[in-house]
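The complex appears here without one of its protein chains, the remainder shown in place.
Now for chain A:
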Amino acid sequence: MDVEHSRAYIDQLYSNDSQKCFQAVSELKFAVIGSVREKGSIIEQGVVVRLLQILRAPDLDVLLKTEVATVLNSLAKGLPEHASALVQAGILPVLWEQLDACTGGGGGGSSSSGGVYTQMLLCCLRSIYRHGCAPPPPAWDHKLLSTLIHHGYHPPSNQECVANILAHACKVPTTCEQQQQLVEAGGADLVACMLCSPVTRVQLPALHCLTAMCYNNERVSNVMATKSYGGKAVPDLLAGLMARDRPREMQLAAATALTFLHRAGALSADDPKIIYKTLQCLVRFCRRDREVWERVEAGNTLAYLTERSIHLQRTAAMTDHLILTMNDYLKDTTPSTPPPTPTPATHPISVSPISCRQYDNPSTWPELMLEAALKVYASLGANDEDIRQRVIKTDGLMNTIVASLSAASPPVQLAAVRCLHSLSRSVQTLRTTFQDHMVWRPLMTVLKTSTNEELVAVSSSTLCNLLLEFSPSKEHILDQGAVEFLCGLTRRPHPGLRLNAVWALMNMAFQAEHRVKMSILHHLGTDQIFRLLSDTDVHILMKTLGLLRNLLSTKAHIDQIMQNHGKEIMQAIILILEGEHCAEVKEQALCILANIADGDVAKAAIMSNEDVLKKLMNYMVIPNVKLQIAATFCISNLIWNVEEGAAERQNKLREMGVYKLLQNLMTTTDTGLFDKVKTALQQFH
């Protein structure tokens, strides 16, 4: 530590004489202003602790405290390391506490100096939060937020601070409750007011804050969308801020806000503000002439905007050559002479705090671009086959996807799998492009190696499509040990993964060879089937029944499987038929019975079980046509004429009154049921 660092004023700081102390703080202020090095050394010397002590001292003068807050603000404006050092020194609780105290007893005589002090405190908080390294306020309670929001109306300098604090404090990890709390504390009104501010530096963080508040939160978004200021509703204000002659950051931020409002259900896809303005704005920002960070942000937001609505997907696909533009993203893999790197001081202001600091390192840009483009392609191709074909024809896209699957970082991998998933919905693609590129290989690798649940979920979903019977990949995937893997997946706690696994197995079992079916049964085990059948998720239940149905098809397979597992399977079906399930589930179970009834030997399993027969008869008369049809179909299989022992079965059923039942059903008005009944009756001698 050199002499310079042990200046006299440092010692004076610790003086009890407030006059001397003030002098020292003033000198300190001039020393640190504009000097990063000086800030660093002051922090190193542990002066911060003393400064915080002064702030907390109840008897010290507001002027002195203001001066201290100014110094702290100056320190916080330094490097991110400086800000985090301040946070570590415990600055945040002190500042919040002081802010609270100011508001509480601020009505006293020194209201003007108190105002300056409050202003300084807010500036200091803003400077710290803007570095993006600070946690949200320690006590995210109503009182604190109300205080903060109270300060956000006036004057503009305070507005700017509060807007920034809120924008950073509620960036993405914010929970639903926090968003809700913010609204309850008056955040929505404040943001609406700030949007109308004439100051860009207020409007922009207000937009970021609004975006963070609305993200994935239906309630908050609906509140936000109905707020208005100066006679204009918030969505209209946002559309105004998105106008093409506004500053570019503002356009992009407003478009993001509108996107989030749409996705949270507050604005419909057909709203002109969404389908015309927002969409066009985002596509415009994807163009080559924009900066990298703008293109990445716009791409990601666009992918999010168009993820669900086919209408938006179709519109986006024809807007301004978007599919071709995205191809540029894939090609720009070399950081082409990074444009004059924006100084860290100005850059984070313009970028949403959500992606704060993401663009600081130009070497990551190609990857970010790639990820954004893949997401856009994934969204565009989600529903429309024409768009999918145009996407697939994009130069080098498949190679990029395959390469990204195996090599890239998890976010890019995820984007690549998403894209693959969208594209796998095309039968044509499954049979051609995917076959040519052998996409199953990297996909299986991802599935087997990744621990990221989201990634596995999307991958297994993609696998479902690849396992469809017309997909030529099916065989290859089986060779890769898919059965074992998928059966393992059905045991995962994540319901999405279980669903995908059963679904994939169901697809796999459809018209499969006997050895595949046996392999599935072997790896899955009947107890796991029972477990899946008692799953709370009805989708999993349905797919499991579907799997059973696919397993129990073609006579030979039915007989073989029933021979080995007949008892358990019948048990399972009775379980479903007796359980409290919706009609679709029961229909599925009846269909399995019908399949069993188709087997030669397997028929005995039903015929020997009077309980099941009675149940069947019962379903033939309940007022649900689909169930009636399924039950009748089962009966019809049981009494099928040409088969061995048909007469006996017919007699037995006739005794039970089935024949009569069928005759009664002839009066039905439903043609489907009528046909089935007629067929069944014809079987009787």
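Throughout what follows, a contact is a pair of C-beta atoms (placed from the backbone, for glycine too) under 8 Å apart; a residue touches a chain by one contact, two chains touch by 3 or more; residues count from 1.
By definition in this document, contacts and distances are computed from a predicted model.
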Undisplayed chain, where the name is taken from the UniProt record, one of "Serine/threonine-protein phosphatase 2A 55 kDa regulatory subunit B", "Ran-binding protein 9", "NADH dehydrogenase [ubiquinone] flavoprotein 2, mitochondrial" or "Cell cycle control protein": "Ran-binding protein 9"
Residue of A:V36, A:V49, A:C176 or A:A243 touching the missing chain in the full complex: A:A243
Residue in contact with the excluded chain [from A:E177, A:D270, A:E385 or A:E453]: A:D270
Per the touch definition above, residue among A:D320, A:D611 or A:E644 touching the missing chain: A:D320
Positions on chain A where the hidden chain makes contact: 239, 243-245, 270, 272, 275-277, 279-280, 283, 315, 318-321
